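Omission of a single protein chain aside, the complex is shown with its protein chains in their original locations.
Going in written order, the chains are labelled A, B, C and D, and every chain counts its residues from 1.
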């Protein structure tokens, strides 16, 4: 029985709910029950579970009445009227919550404007909304939240990239100047971080690209529009039924009606295009953002690769220099060994019959010295001519 | 005659049949005969033959009335009402069979709930099925089995990946710290395993991706829906024939009927979309699972590659250090050889006329020592200034 | 005139013709004339010319009334009623011809059943054909021949791959254990073979993939179906003309007829799908076969690459060990050189005033020995602490 | 309050406005207000902000009534009647402004013709425009400006590439001849520049490729055509309304009208194709230009890579030569050491009983010398036969 309760408590979970006016409330509820209303699969919910051992890659899933967003640490369910946030105590998530509140709050109301540019944009939007702004200037609620998610995540990734770059370029340059174990370790750590960060950025880049490649998926993201269409459709069906009922009496109007519906169909497609365009422009901007971050990482990757290539050549060339010098020293030693042999032999306690001959000492010394120096010069000269010591 | 019997027995094979209620029975039957009913080619059956020498890569084939699943060791034929499992004695397959039975068993009935989460999901589904859950919450039989196959396989691959990772990271780090033959051997073995596992994961990833790219293929996987459509069509044809028979008598109704059929056509497309969506969401989840596993393997691959690059540089730099020290030692030797020459020459049994001169011993010793040390210092200083021993 | 005759004889060529019953006949005919009937371009025939200097890559071309197959050594033209084989004397082609004959021969009739599995399948097919086998169980003639071509070629490539693998793995492992010139040569030869075989397999893989990507191309391969459609069309046109002739008298039937033709159109598309499916399933199977072979070659390629990487590291590490030992020996030599200097100096025939002092011999010997050993120990200790001899 | 003013001044910005006649005026205006009229999002404007820290990658965005061009330093908004240029004081941008003015200026009017070819083309165009030039010879204003942007940018990139090539090839060849630290540094700098330039060229190449892949996007770029279509449509609607009003009186004309509108629809598609073709040909040319630049950079990249590979082999081979010579010298030293041992031993102050024996000195000298030379010859001969000194 305890086990069952345990399971229950694991299923019961705290969600943070933010509604359209930016007000938040804590929801202590069975997640299955709640999400049932949103047409979400239990499979999708597993993605959002921060307690599971396997971490799922980033993704944005578009479901019937909700968007399931799993971007790194942001695990959010967005509907047309409220947002559910998993793990609201997490510090990074808190930042997101504040951002959302700030954007939803009516302009002019409190809250220190940490990102004045953005808030200005919002204020501007409200101002513009009163004018004849036709397209995309007043985003529906779910897209504003999605924008916020993307904004926070791309900012986060861009920050990480900039931090990595700030650490990487000096470290790589240091390695280029001096190959030492600590430098090698630093670069290795940086390369590992680079690989991991690149995977993360690439995942989000692919998520956005996939949406941008498929117009119908983008249109689905516009939940508000979808809802409106459904209501419209139901209204149409009702009208149709009424019309059918009327049809028994009057026949002549049918033609004109059908032409009317076809005209609405043609306008429908242009409306749909506009609704898709809103989403497209939103995603496109953040795709470019992420793509930019990705390009930066690629450039860093190539920079490290090129530096390593040249460090390798540098080490090789340095080694060749050392070996060349070693070679010349060995040649000196060999010549000296020859002189030693001369000395050792004349130092033998054997009778060479030259012991008392005068000037032999000088003759031997000078002659062998000259021989040695001549041989050494010959050798170095040969090396030079054979182009073995030009490096 | 014996040969023929032999062949027959090879053709007769034991299948495990699991029906909708989870009950199993052993089928001792000619596989050609049985599968003939399922519209499967003999070519497809070859894929499932565990005795053939060549192992076929993983694949999921959608046939007329059955899905042929060949995922690694799982070789299964799924129809709308039962499952045929090849090689049911295999241990890994047994695990799959238990999983299937557990899922098919009515909730609450026996069997230790090894995967409580999943079973809860099922229970939840049944509960939800009574509510107005419209979409995908009550999967048809064949998709539940397919989900089970994918679940078992992705879990299996993920396990293998985690085992490999657990073995690989310490081994690679050990190689990074100390290059030795055993470490090299270990990393080599790990790399081979990595290549093989990556190929397997990639194959399954591509199988799922291919389905996700083609909506009509996904719709075909929904065998139950296909069957219903066919029955519906036949019913329509019958109705049409009746209608045609009636048409001789009444003409006026034709218009309204045709409009009715067109409306059903329009609803058809949305129904088909929903049926496809069920399959899409199912495959999408497991695709993300496999993709995640694949990313892990890629990251491991890059980690090994980077470590090898840096091990190479490390070895090179270490060698340069050794050669630098060797060079300095050689210089010492050379200087000492010079001193030896001095000693040897004065040790010659020749008359240098200095034998009895006082202080010459000290003069020679001190002068040549100073000369040697000076030359050595000069040489090392030059090396230093030429930046040849900064490393 | 001789030149012209020569050219003629080059154009006249021997073909082997196999008809539906498996009977063969030699055709001594002008190839241009013969192939003219088959709607084949002279360009296409160049592909089949075994005497041309440039070898064309593998391809399968679908022409109006024939399939031109150029798969490695198999150069065949397939029509709906017979096959033309180029170069029938070639040994590899003979094998193909026997295979074709065996398959075409009525089951039960003679000929040693070298591939009992396949023949059984055929027998099975005939048996099944009497039953209600709806789909693809009785392939049209041209597809049976195409299957045979693919079967022979994929088998041939798979064999080559297995032979290469059997030679490669031991050779590479030998290189991993011992780097020697013969081993290097062996691996080099294997790599060249691998590159060439991979290109061949890849070409065939791409040929099949291209067909699988394009449904209309696959449908064109089903020549029999195409012919039937054309006959049907002409029959329709005739009927239509008749109908038009009748139409002057009766108008009322037109509506029903048009509905009939539309229904045949709708059924047409499903028939076409079925015809395409036959080809698709055929090609799919062999694509998987070739893909499997391709994967094997890729794995082998990576295995060789990984081994080379590690051989490189191994050689480097081995070299470092050698240099480390050399360094220590050099240190010993240097210390010994110092002792030699001491000996040489005291051996000088100069007056050191110590010649007769007692115990100086021992003092000098012991002191300089201790000094030397101390210096050596100091040096090795320093190397150790600087982590220069941990490897 | 100061902060607010500050922000305002940041928002107020100077734009350079160029109208159709090539006249320029400075616009000191709130950028939000101005751009509001152009249906541009504030998001898009961020791309153009030269003061932001993150630099956005190159892109061309097609909005409702304007094209937003952000190609490297060119940040321009193009409408059907005027151009807005950001940062007009920048030198590179000035060049662009002059180019634009030159093209817009009526032919024959002043301004030194720096690019005579282009201006001639323009003149030619005007001449030709009087003839029956149907297609694309008189580009609409916005496309002429876009062409100018692309012309300036591709020219700029091509210049950069040529400069890089001019610097790179000598540097790489120098490295190929002599591996030295300065050469390595030069090549490293060049590689970094190459990577960065390649990224820039690739970005623009992808921007153009994306447009070329999507006909509808290309058509959107033709703003003038879009405007005309919209006006036409509104005119049609007006006419329709009139027609509907008339319809009550006359019915017979409806049929012909509908046929008229359908014919206009068919001609519409061909008109649209022509409008798209204008843009396609424009972009295609510059795509080929950029692709050419890209290919050059790729070739340079491979050239550097190949040189590095061979420098590596060269260094290795050189090192082997050095080590071979070192080996022979060491062999000489060893032989000399043997002779030294002989000398040293006979020089020991111990009684060998040979001190006074005549001819022993010569015997020992000659015998040991011959021995040494023989050993050396043996050793070198063995090296030779073992193929260790062929290199």
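Assume a residue touches a chain if its C-beta (ideal position, glycine included) is under 8 Å from a C-beta of that chain, and two chains touch if they have at least 3 such contacts.
Source: prediction; values computed, not measured.
Trainee: Quick one: which of D:166, D:281 or D:373 touches the chain that's been left out?
Mentor: D:281
Trainee: Just name the one of B:102, B:176 or B:347 that touches the chain not displayed here.
Mentor: B:347
Trainee: Tell me which stretches of subunit D touch the chain missing from the display.
Mentor: 116, 120-121, 124-125, 128, 131, 133-137, 158, 176, 281-282, 284-285, 288, 291-292, 295, 298-299, 302-303, 306-307, 309-310, 312-314, 316-317, 319-320, 323-324, 326-327, 330-331, 333-334, 337-338, 340-341, 343-345, 347-353, 383, 388, 390-391
Trainee: Spell out, residue by residue, where the missing chain touches subunit C.
Mentor: Residues in contact with the chain left out: 7, 11, 32, 36, 39, 41-44, 47, 54-57, 59, 61, 64, 178-181, 184, 187-188, 191-192, 195-196, 199, 203, 308, 311-312, 315-316, 318-319, 321-323, 325-326, 329-330, 332-333, 336-337, 339-340, 342-344, 346-349, 352, 354-358, 360-361, 364-365.
The rule is short, and it goes like this: only the chains that are shown with their structure count from here on.
Trainee: Given a C-alpha superposition of subunit A onto subunit C, how large is the rotation in degrees, taken in steps of 5?
Mentor: Rounded to 5 degrees, the superposing rotation is 145 degrees.
Trainee: Taking the mean of the CA coordinates per chain, how far is subunit B from subunit D in Å?
Mentor: Chain centroid spacing, subunit B to subunit D, equals 37 Å.
Trainee: Hey, how far is the Cα centre of subunit A from the one of subunit B, in Å?
Mentor: Using C-alpha averages as centres, the distance is 23 Å.
Trainee: Considering subunit A alone, which of its residues make contact with at least two other chains?
Mentor: In subunit A, 181, 312, 316, 319, 323, 326, 330, 333, 337, 340, 343-344, 347-349, 352 touch at least two other chains.
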